[in-house]
Structures are given as C-alpha cells and as structure tokens.
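Below is one structure, written out as structure tokens; comments come after it.
Left out: one protein chain. Kept in place: all the others.
By letter and in written order, the chains are A, B and C; residue numbering begins at 1 in each of them.
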Amino acid sequence: MRGLQRRLAEFAAARDWGQYHTPKNLAAALSVEASELLEIFQWLTPEQSAGVMADPESAHRVEDEVADVLSYLLQFCEVLGVDPLAAVAAKIERNETRFPPAP
Amino acid sequence: MRGLQRRLAEFAAARDWGQYHTPKNLAAALSVEASELLEIFQWLTPEQSAGVMADPESAHRVEDEVADVLSYLLQFCEVLGVDPLAAVAAKIERNETRFPPAP
Amino acid sequence: MRGLQRRLAEFAAARDWGQYHTPKNLAAALSVEASELLEIFQWLTPEQSAGVMADPESAHRVEDEVADVLSYLLQFCEVLGVDPLAAVAAKIERNETRFPPAP
Partner (left out) sequence: MRGLQRRLAEFAAARDWGQYHTPKNLAAALSVEASELLEIFQWLTPEQSAGVMADPESAHRVEDEVADVLSYLLQFCEVLGVDPLAAVAAKIERNETRFPPAP
C-alpha cells in the first residue's frame, strides 16, 4: 500500500496535478467515486447485487470504481499525513467496546 | 491490510451483521461515510482545508471518517472477492497510457 | 417555491453566510445532505424502506433531510440563476424520446 501511495504521488507530480489536490478537492473526488460505485447497484435487488461479479462487464466496472475510491483515499491520506491502516485498527478497537458481540 | 480485512469479517460475524452486508448496502454505507468525510471540508476555503490536521478535534474526525471509508471498502471487497490493491495497480497502468506526463 | 427561495436567501444574508455559498460549496452540501437521507435507508430491506413513515421518529428524520436537500438545491439554483422546474420539464421532454413507453 505504501508503494501504491508513492506511485500515485509520482503520477500526480509528473502531470502537475498537485495544485488540484487540496484535501477538500480529494474528499469531494472520493465521495464522487464512491457514488459511482453505488450507481452500479442502485436499481438492483439485494440478491442481484450479490451476483454482480458473474457478469464480466459489471465485474470490470466494480473493480474500476474500487480502484478510483482507494486511489483518492490514499492520495487524501498522503496530503494530510493520515495512516489509513492505523486509523482502521484504532476504530476496530473502539468498536469492540461500543458494540459488544451478540451473546 | 489482509489482517484488518479478517478482523472486520470476524467483528461482523460475531454480531451477526452478515445479513446486512450485501454488496449494495456496503456500497451505500461507503458512499455515506465518504460524504461524512467531505462534510468536514464543505465550508472551508482550499487554504483552511490544508490546515485541518492542526486542530486536534478536526484531526480526530478526519481519521475517524477515513477509518469508516476504508472499513466499508474492505468489507465490500471481501464479500465480492475483489482485490483492491491489484485494482489500483491495474488502474495506474491504464492511466499511464491515457494521461501522458506533462512535457 | 419562489417564496421559499427568497426566504432562504434572506436567511443566509441576515447571517452573513453568503461568503460560504459558492456554487461548489452548495453542491458539496447538497450531496452531503442527500447522503444523510440515504443513511436512513442503508441497512433496510426494500420492504422495510417502504414502511419508514410509519415510525414517527424516522418520518421526522426523512422530512428533515428532504428539507435540507431541497434547501441547498434551491440556494444552489439561486446563486447560479438556474430555474429548477424548467430544467425538470426540459429533461422529461428529452426522456420521452430517449425511453419510449413499454408497449
């Protein structure tokens, strides 16, 4: 993941895109891409949504949008110095206390 | 990252949340959390948005929303068998061709 | 609707909020509020989602988020001089041709 973050930073630098990559713009782009992922599912029943990878075209769309979401998330974390894996680990620990397991 | 994905899966299983975790619902939750991240920035100028980690309270909010976005993305990828890092690597390669570096 | 648009404009002016109401910020706020509306439904089955107004607390939440979405949409249209009703009418006309009725 660190390697991908570096490649994304180099990719943006080589295109002089850093000027656009404010935290605010990257947060907006992340939310736009997350919506494009949701768009694939918006009219599907829960059952149809579970079978979405069986169709090669939808499978490719899903992978493509996942890539966009994760790319913007990594770039957002890079510009703000946030460690996303540490953030998830900390959240899981807090949630262990907030939501005790079912008996 | 694989370790976190496993912990998230165990966490959901222990609370019997699997029934809610259809790909459609996880995509909706991911997009809702991405919007909560954007909410932190919505009224800020570009300059203010760059300084958001200087305030401990905003910094914590940012880390918390990053954790939520990545958690739902990992759970979404888990239920559909998508490898998010491979998806980003493939996308970077496609984009190298689509967007040649500035001269 | 014109009356509400005027009241919203006066409300913002009286609080000196105009400086925050760039089209970009209002579009971000609109999308954040639309996600808050979606949040109410994210874990519900299609059937449960149809019954959401039966519970007074959810009904109130739904109405509150509808109000937020429409308020930001009206303010966005106001600052850019867009007539939202004319835009919908034009779109319906285009769609009549794009999607012929089922036989």
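Simple rule for what comes next: a contact is a pair of C-beta atoms (placed from the backbone, for glycine too) under 8 Å apart; a residue touches a chain by one contact, two chains touch by 3 or more.
Just so it is clear, the structure is predicted and the values come from calculations on it, not from any experiment.
**Q** Considering the complete complex, which visible chains touch the unshown chain?
**A** Those shown chains that the absent chain touches are A, B, C.
**Q** Which parts of chain B are in contact with the chain that was left out?
**A** Per the touch rule, chain B residues meeting the hidden chain are 28, 31, 35, 45-46.
**Q** In the whole complex, what residues of chain C lie against the chain that is missing from view?
**A** Residues 1, 4, 7-8, 11, 14-16, 22-25, 27-28, 30-31, 33-35, 37-38, 40-41, 44, 46, 49-50, 52-53, 62-64, 66-71, 73-74, 76-77, 79-82, 84-85, 87-92, 95-96, 99, 101-102 of chain C touch the chain that is not shown.
**Q** So that we can see where the missing chain sits, which residues of chain A does it touch?
**A** Against the left-out chain, chain A lists 20, 25, 28-29, 31-32, 34-36, 38-39, 41-43.
Criterion: only the chains that are shown with their structure count from here on.
**Q** Centroid from C-alpha atoms only, then distance chain A to chain B, rounded to Å. What do you get?
**A** Centre-to-centre distance between chain A and chain B: 4 Å.
**Q** Roughly how far is chain A from chain C, going centre to centre by Cα mean, in whole Å?
**A** Inter-chain centre distance comes to 26 Å.
**Q** Among the residues of chain A, pick out those that touch two or more other chains and give their numbers.
**A** Residues 28, 31, 35, 46 of chain A touch two or more partner chains.
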